[in-house]
Structures are given as C-alpha cells and as structure tokens.
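Yeah, one chain of the complex is gone here, protein chain that is, but the others are all in their spots.
Right after this comes chain A.
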Amino acid sequence: MEHIRTPKVENVRLVDRISSKKAALGTLYLTATHVIFVENAPDTRKETWILHSQISTIEKQATTATGCPLLIRCKNFQLLQLIIPQERDCHDVYISLIRLARPVKYEELYCFSFNPKLDKEEREQGWMLIDLSEEYKRMGLPDDYWQLSDVNRDYRASICRSSQPLSGFSARCLEDEQMLQAIRKANPGSDFIYVVDTRPKLNAMANRAAGKGYENEDNYSNIKFQFIGIENIHVMRNSLQKMLEVCELKSPSMSDFLWGLENSGWLRHIKAIMDAGIFIAKAVSEEAASVLVHCSDGWDRTAQVCSVASLLLDPHYRTLKGFMVLIEKDWISFGHKFNHRYGNLDGDPKEISPIIDQFIECVWQLMEQFPCAFEFNERFLIHIQHHIYSCQFGNFLCNSQKERQELKIQERTYSLWAHLWKNRADYMNPLFRADHSQTQGILRLPTTPCNFMYKFWSGMYNRFEKGLQPRQSVTDYLMAVKEETQQLEEELEALEERLEKIQKVQLNRTKVKSKQSEPSKHSGFSTSDNSTANTPQDYSGNMQSFLSRSPSQGDEDSALILTQDNLKSSDPDLSANSDQESGVEDLSCRSPSGGECVPSEDSGKDRDSDEAVFLTA
C-alpha cells in the first residue's frame, strides 16, 4: 500500500476523551481499509477498528511531554484521541491517514474489496431485493415519471418534485406551465395545485438575479405558491458542526448544553424539514390537492421533504422493507449526490452536508412521537446512517444512477439492503402495531405547535458514549420476551404432538408431566438483562477531598471496539452484545454482596471512569 508510510506504531495510548483516567496502551496498525488499535492488556487485547471512509477529520495537536496527540473524528460521530510517543511516527500516521481517508477513485473504497463470502447468485439476489418498478406498481402507477404517494386513491392527489424554474425576473416557459396544468388535471379532486418552494423566500429571490428563481403565480394558472424556509446545505453543515462541538464538551452544565444546542440551530432545522413534510402531507390528505415540491436543484431539501411527507402519508414506508424502498426511490434513484454530500471521494468540502442524516433524524423524531407506528427500531436508522458513510456496500456510491451503472456497482459490490434484511430480527420494533388505527393511515401530528417534540438524539450523536444512553434496552428485552413466547409455543405444540403419539401407542406409564418444567430454562435472558447494571461516574466534581481514588465506570467501551469477527458480519453497532458481556463481568466482581470493590481491580477494568465529571464546583 503506497499510501501507508508506517503500518505499525507501538506504545500508542488511546485516551478516553471524556474521562481523565489513564489511557489504554497498545499498538496502532494502518491497513488498506482500517485504522486498528489493539490494547496491550493481555487478558483483553481489545481492538478498535475504524474504517478509513468513516474518518471525517484528523487533527494533529501540539506535542507534549507524553507524546504527540492525534484526534480522529468520524462521520458516525465516533471520536478517537491517540497519543503517539514519537513526533515522527505521528506525522507519518497523520500523512498516511490524510490520504487514506480521502480516496480519489471509487475503486479505492471498501466496498470493492469487502467480501461477505456470498456467491454471485446471492449477490445478485441481494440487489434484486428492492425493486422500484414493483414499488410504482404498488402505488398504482403505470407511469414511472412522477413520484406519487397514492394513499389518497379517491382523490388521485400526488406529490411531484422538480428543480427550480429558470425564471429570472421575467422568463416564462409555456411547456412548463402546461406541465403543471397537466398535474393539476390529473387530479380531478382539486382545482388547484400547491407549488412548494422549500427555500427561505430571500434565497429564492436571490436566485432570480442568477436567472433562476420560482414560479410566477400570474403565469401559472391555479397554483398556490408556498415558501417553506429550509436553510441550504452550508447552513446545515455548520449547524451540525456546532452541535457536535456541544456533544464534545467535557462535563457541560445544563445551561452550556441547552444554549449550545439552541445556538447550533440543529433542532430548528429538523423542525423546518418536518413542518414542510407535514404541510405537504396535509395538502394531499386533507385538501386533496397535488403538490409540486422543489428547492434549487431538487435533490436535497426536496428529497428530505418528499420522503418525510411520504412517511406521514403511507404506512408502507414505515415498514422495514418500505423504508428501504423510500430511500432507494427518493434518494438513490432521484440523484441525491451521495458522493458529494458525504465526501466518499476527496472533493470540495463545501459540498459536504448532513442532508440524509437530517432525514434519518426526522424519522427518529417521528418514532419517538409514535412508538407503535414503525416496524423498525432506532438501531435500523443508526446502522443505515453508518453505512451511508462506511462505503462498505455499493448502494450509496456516486452522485447518480448513471454513474453507478457505469461503474457496474451491482456486479462489483454488495447491497446493504440484503444485509439488513438478512439481519432483520435485530431491527424490529416490538411495539409495532400494524393493526392499530393510529398506525394504519396517515400519521397525524398535533395541530398545536409542538416544539417539545423535538429532542436531542443522544442515541445517534453520542452513540459511542454508552454511559450517556439508557442502560437497559426496552426493545431488546421485549424482543427477547417475544422470542421466548414463540419458543414456548413451539415447545407446547411439540409436547402436544408427543402426547398424541403416546396416546396412540398407549404407553400408559410414560410420565409426560415432567416435561412441563422445561420452559423455565428460557427465562435465562432476564438475568442477563440485569447485568447491564453499571458503575458510578464521578459525581463529586473537582471536590478532591471526597474521592481518594477514581470511581470505576466498568467496561462500557464496547461500541468503540470492532473485533474482526464483528467486522466481518459488518455490524456497525456492537453495543448490545458486548455491553452485556461487560455487564456480566461487572456482576461477578461488583455484586453488592461482594462487599467493597478492590481498587486495583477497578483500575484495571476501569475504562470509562470519570467518564464525565458531573459537578463543577
């Protein structure tokens, strides 16, 4: 690998960035696809794997007495701080990573070397899983030119999308005007159509000077024009940057956090996107009007808004498969510029913007409001976000369908959808109620302005700070209960069959009843749930008088650590499994009945101690 200046550096320390506790000593490896840190601790030899394509920024900080710090920020919101003893090594790693994190050819991306050991046929089938022509048939459309959300079959109202018209101050286009007429006429239920411009009005007006702009209501008959101010990609990029700075704060006070979050504007932007989606969903469902949506180019805000509206209107998109279809349709096939927005190849940093991240967050905000409406769970969203950046699967490569075809993506890479579908058991929402009246039709949000429904998504942006997340998962617990119920039912059935046989052969002395005690074996999972208990953080602040030694935090580091096996299964979130393992460890050494904890044992295990210093004096 010509870009790797040094493949291995020893005696590197991995700093726990929130904690002030001792860093883990280990060896850093650079491979063609990953940065790998392996801890020296002989009993664990913990591994941290980072895909080059996940690396967002690399920062070399001023050398200190202990070595040269290197800060790696990832696109999936992981943050790694390494201290490399020799400045020269650090420089080599830095230079290598700068290059490795910014490939110049698609062929350098991980998906072209990633091999999940499937044969050709399986791979092809994987790509067939999501078939858009099927989707248009489902919507009752023979014509695949418009995207249409056809929940409102009686009215034939539709959602259409385009880019801005090149109107300038006075230009007209008769054909375009006729086109809009045609859309209106296609829907006999309404005598007007909405044209929704998702930009702030000021931006749209500024575009006029450049010969672009928006529809003149005088020229188009029977349109209702509506601006919905969603900011542009540059504002969104800066907003995310500011929010991530807040997430990185070391033990922020409640005020630091809330002010920082507000100043980032992030939740305000999320709300703007949701509001636009809600407006369109209402126009279609309540006024039975067709809606034409556009922004400037028609592939960012338009994609966000149309897909939010579709989710609100059509329960199909709230299923596991339907959601894949929605992303395939509104994002991949309509030319959302994945490569530019998510910086897969080295390019203009000003093109990068978290557009689909915002859509994914909108879905999460809806899931929080409607816990029974979605077939999939939060993990599904997090894993999709992860893979949009990982470049491990071919789905999100390039900027358009055309480019993907030229690259022969389907012949050379694997499809994420097949992978997610295979593991769908992990992504199910146990609370999903397909039958419930609330989840069947349109999702109706409260009519009163409800700012409170927009919450900070710590499960995404603080994903790798396990200590900040709820320590027990309701989803996993309920899925386990459901599975157990199913097993019990199967066993019961088997027992019934056996009984029947026994009766047939008249084996009177067989004791069947003893079998009935078996189900209790399965209750095992409940104890493992308990084991997710944790250890305290530093609640004492800088009151040194209180704690002579730092309290232990336990082994909640797991999500950081990608072991090779897990990587092969391409699971971006190993928290569930490894958390429980570490919990078991915890249980054994720190059960209350065990009495005092032994300090030496603590400092050995203690990864996240002082994870956050909660109370500043």
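One rule holds for everything that comes next: contacts are C-beta pairs under 8 Å (C-beta built on N, C-alpha and C of every residue); 3 or more make two chains touch, one makes a residue touch a chain; residues count from 1.
Quick note on the criterion: contacts and distances are computed from a predicted model.
Only one of "Glutathione S-transferase", "AP complex subunit sigma", "Myotubularin phosphatase domain-containing protein" or "RNA polymerase Rpb4/RPC9 core domain-containing protein" fits the UniProt record of the hidden chain, and that name is "Myotubularin phosphatase domain-containing protein".
Among the residues A:194, A:370 or A:427, only A:370 touches the chain that is left out of the figure.
Taking the complete complex into account, residues 247, 251-259, 261-262, 267-268, 271, 369-373, 430-431, 433, 436, 438, 446, 448-456, 458, 462, 465, 467-474, 477-478, 481-482, 484-485, 488-489, 492, 495-496, 499-500, 502-503, 506, 508-509, 512, 516, 519, 526, 529-530, 533-537, 539-540, 543, 545-548, 551-552, 586-587, 590-597, 612, 614-615 of chain A touch the chain not shown.
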